[in-house]
Each structure stands twice: as structure tokens, then as C-alpha cells.
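Complex shown without one protein chain; remaining protein chains in place.
== chain A ==
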Amino acid sequence: MGYLAGEYDVIVIGAGHAGCESALAAARMGCETLLLTINLDMIAFMPCNPSVGGPAKGHVVREIDALGGEMGRNIDKTFIQMRMLNTGKGPAVHALRAQADKFLYQHTMKETIEKEKKLTLRQGMAEDLIVEDGVCRGVITKTGAEYRAKTVVLTTGTYLRGKVIMGELMYESGPNNQQPAVKLSESLRKLGIQLVRFKTGTPPRVHEDTIDFSKTEIQPGDEKPKYFSFETEYMEHANNQLPCWLTYTSEETHRIINDNLHRAPMFSGAIEGTGPRYCPSIEDKIVRFADKPKHQIFLEPEGRNTKEYYVQGLSTSMPEDVQLQILRSIPGLEKVEMMRTGYAIEYDAVVPTQLWPSLETKLVPNLFTAGQINGTSGYEEAAGQGIIAGINAARKAKGEDPVIIERSAGYIGVMIDDLVTKGTNEPYRLLTSRAEYRLLLRHDNADLRLTPLGHEIGLIPEARYEKFLQKKALVEGEINRLKETKFRPDEAVQAMLAGLDSAPIQNTTDGLTLLRRPEVSYADIERLSPSPVELTDDMKEQVEIQTKYTGYIEKQLLQVERLGKMEKKKIPDDIDYTIIHGLATEARQKLDKIRPLSIGQASRISGVTPADLSILLVHLEHYNRVTAARGS
């Protein structure tokens, strides 16, 4: 039977994108940490698209890096293509996106984990949680090993009672034919944790040599790429990037799909899980947008040392034979060989409103969950939660208060607050439009937003922090210098402005005012008045962004300040909503279920009206005064 296999501070179950960040964070914060996973060859595996980043997702990777996480560094080491998206738009939505060498990505992450001092990596299937007096104390594996710990983080991805579906074929499985975790799901249910069934899917993979690239459009990477990690300065492989390729579905594709809809599990009722609207299968797209004559298909290499190509845009759970017909109806893929079949996968997820913003479950203290198990989709979303769950599991193990990232401080904060406050009825994907302070949550300022926190909790080493402080000081210094630098309406200045189609100045004007003109860039100012100290491109960019958009930025900061007062009004843990006179029934039920930590969080619960909030405030004031009276 069982035997005691080890004692740790923190145990992380699952070594996907969430689990890796969790385990590394906990270990780096000084906790003895165990990372337990079903298959050691699947660490940081990308079961779907071989890419990292993009709008909002790329922002999260920067935030993870700013906090001292690994995803940014790992993708910088292993990308095969890097592209900055949205460069024609404002700085807040510039978004870095990398194509990964999928296999190298895994191996590099595994190596990092293996080298981490306080981190133990172990293959094993967790089947049950050890819960004593209602508190989570460890896990038991299929082989009977009992691992005990102060805190446990579950990052099980799509493995929980996973079921793969291709046409008429259906079988229990994790992603990519991995063993699913069936018993763990049952043990969660027994603890009273409510689970939902979600669905996601992946397209087929095809062989490079059977693609006719001449019928597709090339999509190259950036010549001088930026990197995800604030620490990465240069990568040799930036000079040797692989392109992606763009093609489109044809009329024939649509005909094949329409003719075979009766065999599509999406429409036959075989799929019960809720799939995401933003990631529909090709059959879904063709049914819902019947008027659209063609859909984009991107062909993406899965790595440098493989012939496998990922067919982005063709996620499907059609039967295998139909998938092949669909593929071959696409220009460039007429003779394509399919290497892996696309499939849909259903899995159990935890209803995320059962979590505190620390990602600890409300029902079972010391048990944390992160990643796809919390109803999200995407590697970056998983990793973003992973680092927070790891940090908070470590802090709890050390007897410290949890860290919560505000909505105004990061997309990670937006995501977690959305999940635990509003829940989700489909796999949750981050979008920049989910952030109300989009202008503050920029790609370029993730370090300014989060590195001080990363340092405070012990994830950012001193040397890196010193460098960060120096950067910050230099940027501030340069902004001050420009403010003090006066440009007289002399020939040089007027010539510069004329060259930019900018109106001449009438009076002496300071550098910041000039830089605020949309057509004037930092480089233009720099030519007339270079900084006395040397600044990196990143620093110059900071000066420019902080100056140019100052009006908009200040408006949002003001908003943050106003709403921040609501966030600071804390609600005590032991509040009893059932006795608060005057609350509407719906509000009472929701508040009791979500148990918000602040009035700010309460205000974001749907069904809680301003009147309910007022009543809650009056009640809290009453409570505080009574408590104060008792205390004195």
C-alpha cells in the first residue's frame, strides 16, 4: 500500500505551462518543491499551436518575466520566428508573438527545472489529495507514494477526465494521446469542488515536403526582433528565422464540410463540453459564418528539426477521412500527407469562482489551482496563473499573506479577477479588450509595473533589480532633461519641424512639448539635443511613450485612483451576508458565493447593484463602529 515518499513545502501537480512557473517560483522563493507529472517527456509541451504571445497573451509573458518567471526567457532561447504585431497602432497594444521550436522549448524548460536547486522533478500520476481536518496536506500517486507538503498546486491542464473526439471515435485520453487523470477528478468532486466540462480542439499536422509553398504567401519574422525577456539582449538564432505561410480555404473545403456535417461531433451532440467562441473549429466557422467565402489558414513549422507543420485555422473534430479531404481542398495542400489527426478534447475544469484571488480554493485551504483547470485556454494564461499560484503557495507555506495583482497593474490581475469574480462559461482567453486600463498595461512597461513586486517577494535577484532601478532613473532623468531643455525658434529647430511637416514654433518651447507633437519622434529631438548619458533603445522608447501619451495615461491613472478607493475598502473574511438587512436576494447569494475581498471586487459581481454596495458599505461602517466600541 502507501508509503511516505517525501515531505516538501510545496507540491505542484502537472508540469505544463502553469506547473513549470508554479514550481520554479516556489523553489526560487526558497521552498522545497516537488513537481510531479504524468510523463517527464511532456514538460512544457505545446499540444496545440507552436507559438507564444500575441495581443494580451504576449503582455502576460512580459509580466511573467517582470515578476521573475521563466516563459519569456524560455521562448527567447527557442523561437524560430519573432514578430511584433500591431506596430501601426498605439504603444499599449504592440504585441510580441513568437513561433516556437516546440521540442526545443520543452527540452530547454526541462533543463531549467532540473537545474533549479530546491526543485525536485518526479514522474508520477497523482490520484488523490491528502486532506486532514479539511486542509490539504499532500498527494498520493497511483504507485502508492505519499508526498506531504504545506501547500499543493494543481495544474492539470486538459488531463482531468480528458476525452478525445474525432468524428465517431471517442476515447479517454489526455492531449496528444497522453494518459488522462481520471481519479483525481473524482477526488476533487468528493471534496465538494464543483467541476464543469469544457472543450477545446487542435488542427491536424502535415508533412512539410508534401506542401506546395508556391501557392501560399510567405509570412516572415521581423528582421531586428525584440525579445520577451527584459534580460535577453541578443540571440544568435534571430538571424536564422523560419517563415510561416498563408493560404485560404476553398469553395471545395466548404462543400466537403457541409456534406459531412452529420458526421461532425459538434453538431451530432457527441460533444457536451462548452467550447470557446474565439477558437471555433473550422466546421463551426463555416456553419456560423456561411456568407464568408474563405477562411485564412496559416502553415506554421513546429520546429527546426522536424517536418511537421501546424495548420492554424483548421481546428476540427471531423472524422479522420474527412480531415484529409478538407486538407487536400486547400490551395498548396492538394497532395498533403497528414501526420497527426486533429481532434477535440473534453475535460473537467474547476468552476473558478470557488477560488480566492490568491488562486487558493475556498473549500480546501492550502490547495491552489492554476491554468486550464481554472477554465482558461492558452499557454500564456496558464503560465500567468501558474506563477501567481506558485508564489502564493510558497507564501502560504511560509506563513505570509498572498500577493494579488490589481487589474490596473497587469493582465494577469485582470484575468484572475475575471475568473474568481465573474467565473466563465467557456474556456477563458485573455483579450486586450478585457482590460479597462489597456493604456497602462503596456508591453513596454511590464517591468515598471511588476519588477518591484518580483523583487520584494524574492523572485528578482539583486543584480537584475539594480539594473532595473538604473533604467528607471535614466528614463526619468531624460524626461526631466527634456522638460528643462528649451528650444528657441531658430533655424535648426524650424528646419527639423519643416522636415516633419510640423508647424514652426513661435516661442521658446521645451523638449517635452515638442515631443508631444504626433509627428515628432524622440530620434528627431535627439538629433538636435542628444542625451548627455547613453540611453538604450528601450529607454528612449520609454521616454517617448511616457511623453507622447501622457494626456491619455493621466486620464486612466485618475480613473485608477478613483476606483482604487473601492479596492482599498476591505471586506472582513468572516462577514455574514445572510444577516445583512436590506440586501437584494440575488446580491446576497452572489456575495456569499464569491466572498469578495473588497468593495471594488464586489462591485464587479454581476447582479450586485449600486444600492447593494451602498447597503454593504453602511453595514461595514456599522460593523466597524461596533467592533471599535467593543475594543475600547
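The definition used in the following text is that a contact is a pair of C-beta atoms (placed from the backbone, for glycine too) under 8 Å apart; a residue touches a chain by one contact, two chains touch by 3 or more; residues count from 1.
Please note the rule applied: contacts and distances are computed from a predicted model.
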The chain missing from this complex carries, among "tRNA modification GTPase MnmE", "Alkaline phosphatase", "NADH-quinone oxidoreductase subunit N" or "ABC transporter permease", the UniProt name "tRNA modification GTPase MnmE"
The one residue from A:Leu4, A:Val135, A:Val533 or A:Val618 touching the chain left out of view is A:Val618
Among listed residues A:Leu4, A:Leu469, A:Val533 or A:Val626, the absent chain is touched only by A:Val626
Missing-chain contact among A:Met42, A:Met82, A:Leu154 or A:Cys279 belongs to A:Cys279
Among the options A:Phe213, A:Phe267 or A:Tyr552, the absent chain makes contact with A:Tyr552
Those residues of chain A that touch the unshown chain are 48-49, 55-56, 85-86, 88-90, 92-93, 95, 203, 277-281, 284-285, 288-289, 292, 295-296, 298, 312-313, 315, 431-434, 438-439, 518, 549, 552, 555-556, 562, 565, 581-582, 606, 609-611, 614-615, 617-619, 621-622, 625-626
